[in-house]
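Note sheet for the following structure.
A single protein chain has been removed from this complex, and every other one stays in its place.
Moving on, here comes subunit A:
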């Protein structure tokens, strides 16, 4: 699981305890083992991050000189870039939909399966199946289903005269894409919760039952709180999925016409032939700021939790 952790901190403490006790060789080994990850971290994570922040105050086409323009990129972004606010809105929608619809639905399915419905193995594998597909492929599948003229859905609905333009209508297509994304996300969440539920001590539920708790009470008061570690992981995954969403909309229509996302705007401006690198970096910094908000919240929670235990 790609969880950000605070590994270096305890190690640093261990190092402070008494460097004299280590031989020269120990120090060398420690230095390499510690130094390497730190350097990699600096070079691969922090270097580009700081470079992006720096570039976001410049104007650069990738070929000529880099010119300092101050906050102009940000001013343009907030006022004169019509794609920006729709992209922010869509990222938030993504977060809301995955967090409030797809994730609870995954939990619901996990609970159902955990109670041992008939054919549960079959359901389990069917629901989990989409998770092995990359989101780009989910995007292609969505096109086969939702295409206006040749899609499966309109063929089933059979309204040839006024077919619904599922992916071309900018008020509608975001919801179709969210459904497709949720199709995959739900399975993922379900399998995580299922694993969590299996590991809940059965005696807890028994004890609750003996104390006269209803099923609902047992779940919300007893089982759910013991799932805290899983909840944290699921929360993190949901946020990551929502913020890094990119491939599915890019596969469908390059993230245009109602499917704008911050990640797509960054790509369009920096990677394409456009090469508005300074401007694209400014968008990237906005995305970074949003991400940092979530990361900070998560870390604060985690550290507080660690202290309590």
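The rule we apply is simple: contacts are C-beta pairs under 8 Å (C-beta built on N, C-alpha and C of every residue); 3 or more make two chains touch, one makes a residue touch a chain; residues count from 1.
Just so it is clear, contacts and distances are computed from a predicted model.
K.L.:
From the list "Cell division protein FtsX", "Formate dehydrogenase (Quinone-dependent) iron-sulfur subunit", "Sarcosine oxidase subunit delta" or "ABC transporter substrate-binding protein", give the UniProt name belonging to the chain omitted from this structure.
P.N.:
Of the names offered in "Cell division protein FtsX", "Formate dehydrogenase (Quinone-dependent) iron-sulfur subunit", "Sarcosine oxidase subunit delta" or "ABC transporter substrate-binding protein", the one UniProt assigns to the missing chain is "ABC transporter substrate-binding protein".
K.L.:
From the list A:39, A:92 or A:195, pick the residue that touches the absent chain.
P.N.:
Missing-chain contact among the listed residues: A:39.
K.L.:
Can you tell me which of A:186, A:218 or A:263 touches the chain that was removed from the display?
P.N.:
Only one listed residue reaches the unshown chain, and that is A:263.
K.L.:
Using the document's definition of touch, tell me which of A:90, A:103 or A:147 contacts the absent chain.
P.N.:
Residue touching the absent chain, from the options given: A:147.
K.L.:
Mind pulling the subunit A residues that touch the left-out chain?
P.N.:
With respect to the unshown chain, the touching residues of subunit A are 32, 36, 39-40, 42-44, 46-48, 50-52, 55, 59, 61-64, 76, 80-83, 147-150, 163, 165-170, 173, 244, 246-247, 253-254, 256-257, 262-263, 266-276, 284, 287.
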